[in-house]
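The complex appears here minus one protein chain, its other protein chains still in place.
This part shows chain A:
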């Protein structure tokens, strides 16, 4: 913890219409874990892309190990000793671990030598990984290990990690942290991007907080409360969702023995899923990404055909019905992917209301669409859910992620569903919008709707759900009341560390 490794001073980068980074400065020492903290859109990604040579700054300078540093591309950055693990993996499903690692290297050694080096590095850092396994069969946590090992083979001085824990169980997070601590003890610096405050308090030595592209403060996370950091991040206090505490009614949705074969080669099969939700209840379904969340949503929405009796809505079998027929009966859904699934990117917001609301909101007469009524409904969503957009004629793809998500959730909520299923309702959404969406779900439940919230954000599920279950490899755990659930127990419900317990034995 001595020498200065990277110093960034006055870095500025503008995109059309936004100033992504405005004269940001900070320094990073050897062997420290430095957090880059901020909401979505605060400029964290642009900052690390400049350090990794993916984006060129408009002005400002960087120095790496005392020498001027201005990487023209990631190749130059890697040459200087900077490595990065991206949030979204760039791996080929059909190839083995070793082949994938070789693809990312400048001069890959023979595959057999590489395999033994992968084994060696993975043992050194407590990241067990079989170099000969096919990537398509790996869990999200294991895929991340492939990316990390690919970086470590380059012997980096600085490792950048972009939201690394969003795909991990609590146990896997602990293993990752031990690996990172081992790296820092060898003098490697880690630039850690996240908006999860407790995590940063547990791991990081220093934190730089960005808001709207500016550096709004630095702190030592161990000595700062999560609340103080949150307020720095959003620039003021925001209301945490509050429960009205309605009474629970009879069972609204009853899922019994739901099994679905995986739709694609690397999809997840659903195996014998059982659960019930009552009117006025919020059921939270957690789990690491890729354990059947998308498939469960598709089975509930009607996109994947299932047995009629497997899903009962208010007692009547609906498993054989298509999405439109289920909507007519009050079973509404909002999938994770906003653009291209929940909304058509090139269509206007008005046109996008017709996508799911045509029957319930009476937007059609004799097959002819009532565009006036559709526009009115779009306006109602925009005002009720504070969607920031020039108007209902704007194309869906022109909206920011958070605003489009408010629109998509608003479109379903305003249709007064009997049962609402949402998948990742606040993914990539800023804190204020996320709070608004959670509040809307709670209000809906208070009004007697049964809400199923599928999410990978455990804090979110703990905050809003009455009962909690976790998906693991297409199976659903036992469902338990949220109150009194410990992190350890939740982690085990999510499948523990996916056979990783020996890692740091």
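Details
As a working rule, contacts are C-beta pairs under 8 Å (C-beta built on N, C-alpha and C of every residue); 3 or more make two chains touch, one makes a residue touch a chain; residues count from 1.
To be clear about the criterion, contacts and distances are computed from a predicted model.
Between the listed names "Phenylalanine--tRNA ligase alpha subunit", "Nucleoside ABC transporter membrane protein", "histidine kinase" or "Maltose/maltodextrin transport system permease protein MalG", the UniProt record for the complex's undisplayed chain reads "Nucleoside ABC transporter membrane protein". Of A:80, A:329 or A:398, it is A:398 that touches the chain left out of the display. Annotation: of A:79, A:340, A:391 or A:481, A:340 touches the absent chain (contact as defined above). In the complete complex, the residue from A:72, A:107 or A:185 that touches the missing chain is A:72. Listed residues A:251, A:364 or A:485: the one in touch with the omitted chain is A:364.
Check A:34, A:327 or A:406 against the missing chain and you find that the one touching it is A:327.
For chain A, the residues touching the chain absent from view are 16, 56, 70, 72, 301-303, 322-325, 327, 333, 335, 337, 340-347, 351, 354-356, 358, 364, 367-369, 371, 394-395, 397-398.
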